[in-house]
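Step one of this worksheet: look at the structure below.
Yeah, one chain of the complex is gone here, protein chain that is, but the others are all in their spots.
First chain written, first letter: the chains are A and B, and each begins at residue 1.
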Amino acid sequence: MVRIYFAGIDLGSTMTKVVILDEDEQVCAYVVNHTGAEHRRLANKVMEEALIQAGLCIEDMSFIMATGYGRINVPFADKQITELTCHARGIASFFPNVKLAIDIGGQDVKGLKIRNGKLLDFVMSDKCAAGTGRFLEVTAETLGLKLEDLGRISLGSTQKISVSSTCTVFAQQEVVNHLSNDVPLEDVVAGLHDAIASRVARMVRRLKVEPDVVFTGGVAKNIGVVKALAESLGCPILVPEEPLLSGAIGAAIIGKELTFKALANGETIQTGERRLEEATFFK
Amino acid sequence: MTSEVSKGLTRSIELYQDRSSRVKELRAEGKKVMGYLCIYPVLEMMTALDIVPYRIFGDLHEPVTEADSYMPAVNCPFLRSCLDIGLKGKYDFLDGIVTSHICDVGSTLSSIWIYALKPPFSHHIDMPHTLHETALAQEKGLLEDYKKALEGLSGKEMTSEALEAAIRVHNEQRALVRELYELKKLNPPLISGAETIQVIKAIESIPVDEGNQLLREVISEVKERSNGPQKKSSRLLVWGSIIDDTAMMEMIEGLDANVVMDDTCVGSRPYFDDVEITDDPLDGLAYHYLVDIKCSRTFRVNNYMDVHKDYMKDLEIRFSYLKDYADEWKADGVIMESVRYCDTHGYDVPGIRDYLDSIGLPSVYLEHDYTEGALAPLRTRVQGFLEIIG
Partner (left out) sequence: MTQETKPRALNRLKSMYALRAEVDRMYEGGVEASEEGKPVAWVMLEGWSNAILNAMGVKTVFPENYSSLCAAQGMAEPFMERSEAEGWPSHLCGYARASVGYSARMVDVGGKIPPEAPGGGMPKPTLLVASGETCDARFKWFQSLGRFFDAPVWTLESPSPGIRERLSSETYERNVQFLIKELKAFVAFLENLLGKKMDWDMLEFTGGGTNEINRLRWEINELRKSRPGPMHTRDFWSVMTAALFRGAADPEVIIEGHQKMYDEVTERVEKGIAGINRPEKYRMSFEGLPPWHTLGFLDQLAERGWNFVIESAYRPMRPRTVDLSMYDDPMERYVRRRYRSLEESLQEDYEPDEVEAIKNEIIRDGTSSRLGLKHISDYQVDGVVLHVLLTCRATSAGLNLLQRKILDVLKVPSLVIEGDIIDASAFNAAEALRKAEAFEETMDHYRKVRKELGMPW
């Protein structure tokens, strides 16, 4: 029997993620790469890499679904769906009882209210960087630390500071002030994580906080924020093994579902041309 | 005079893009052209004295540079834009400005405009907020003051006959707009949300009788055409504060939805109720502008003397017209829209959401800062919403 495959590509504002699934929703390959200004047009390259990893060619893909901030710029995708719906679907595939999902990416924060695997409502932050991955990046730079070390460092805190400002610029100033007052680094970092967590908690509360709560996105890799968020929300938090992939996985699953539905109805699924091209514009 | 005047939708687009073209001609012929802000400065009274009402809008595509030094950034970005282009001289041709108490910032804008731009004529109608009997009497009193001010400007008396005649033409305009909106009940609608804004903005840029002519042309053209909007999966009702640019509608209609009905002030809001012609025409006008027009700026309750309060009943009284709109125009979702820092609309958001939830109509709230850049992130919100309701 011929196996069929589905690809999901999540073109986020900072990271591009591609996942290839087989019909049993097993991951055959995945690639995560920086989107970065110069890479924006290279969605095709990331796709190619994933295909090589899976040992497949683009024609093997029964359906390619694009999602994420740059979803309209993937020329070889068959359909575009928002990252809201795709994240919800992807997260529900590994945590079927999820009720609230929080995704903190490079530039924005999303809260998703999910019931029975379906997206019911959502909140999204606006363009302000506070509370996002970008905020942590700037902070790490200010402190002369590596981004991935922040979480570990914060765990050593005994008396975290309180950061009153939610504005990135103001908060950085507060950080500098604290450091010049000889506040231990771990307390400053823990305080910043707290500030992010309470801002995010404030935002997602409109969706009602009920377990299971799942946390995804790049920032979910930071154990300090995970801890702070669990405290702010007053409930345990689940993090998938690869927190960056839920959007791409959800996209691929929705593509699979569309395909099977069409097959069941005896319809042929509409797919685009299988050409691995650069996106010619990015709006 | 231009010899070859285009018609219908083409003419609407021309006026949408170059709003002052017609009133500048009229000024050259000696007519007075009066700027007005928001929908409350009783246009009938201007028309009765042969003064051409010309609505003041902002410009979403023009970055605010001049207004900053007059009004802090934490204020209605629409009004800041109006002020900004005013300060850049784009409204200098007007014979004056009439403002009203739409909201706090609207009133403040009026003083700033007068201080900074020194218009040859200005008048502010400080409208009451409630539907109390006293408020209605007050509104009428304010219209009497306004009448005197306009008479002083034009040197003519505003007779009851002239005012009644003006009410009739404006009512005719209202009827024509409603007729146009009837064409949005079809699936697909015969005219898009973006085109509707173009038409409304066009008629608010020319004298009322010319506007009526334009509306007739648009209606017959739209009925006949074959290149109207495509059929989409969702039909949306848009509620909110001002949307005076097509960009947002274009964004929404570029997705899998048609905007079939609106409750916004460059849309149905000023046109859906007629002015009753009363013995003293000012009574009917006061009633219309205070009671009929349903904008968040006004405090509504069923019966203000009633000492019993029931939240759901209260919501129904305030917002059931939205249900009627959704039923009649077969809308399956509601977009609540507001510019950031709009207090009057902002306080209504939780209540409207409760009401729409209670009748099972899904909704999403979009807040934006009246810039082009604000639209891209909104697209994901709208598309996500459509995916939920689709």
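The definition used in the following text is that contacts are C-beta pairs under 8 Å (C-beta built on N, C-alpha and C of every residue); 3 or more make two chains touch, one makes a residue touch a chain.
These figures come from a predicted structure and were not determined experimentally.
Residue in contact with the omitted chain (choice from B:D18, B:E62 or B:D145): B:D145. Note that of B:E161, B:E224, B:D306 or B:D327, the residue touching the chain absent from this view is B:D306. The missing chain, though absent from the display, is touched by one residue of A:I4, A:V27, A:M203 or A:V239; that residue is A:M203. Taking the whole complex into account, chain B touches the unshown chain at residues 69-72, 74-76, 101, 103-105, 108-109, 111-112, 114-115, 118, 122-126, 128-130, 132-135, 137-138, 141-142, 145, 149, 296-297, 299, 301, 304-311, 314-315, 338, 340-341, 343-344, 346-351, 353-354, 365, 367. Where chain A meets the chain that is not shown, the touching residues are 164-167, 170, 173, 177, 198, 201-203, 205-206.
As a working rule, only the chains that are shown with their structure count from here on.
Computed from the mean C-alpha positions, the centre of chain A lies at a distance of 40 Å from the centre of chain B. Across the complex, chain B is touched by residues 69, 81-85, 108, 119-122, 124, 126-127, 283 of chain A. If you check the complex, the residues on chain B that touch chain A are 367, 373, 376-377, 380-381, 383-384, 387-388.
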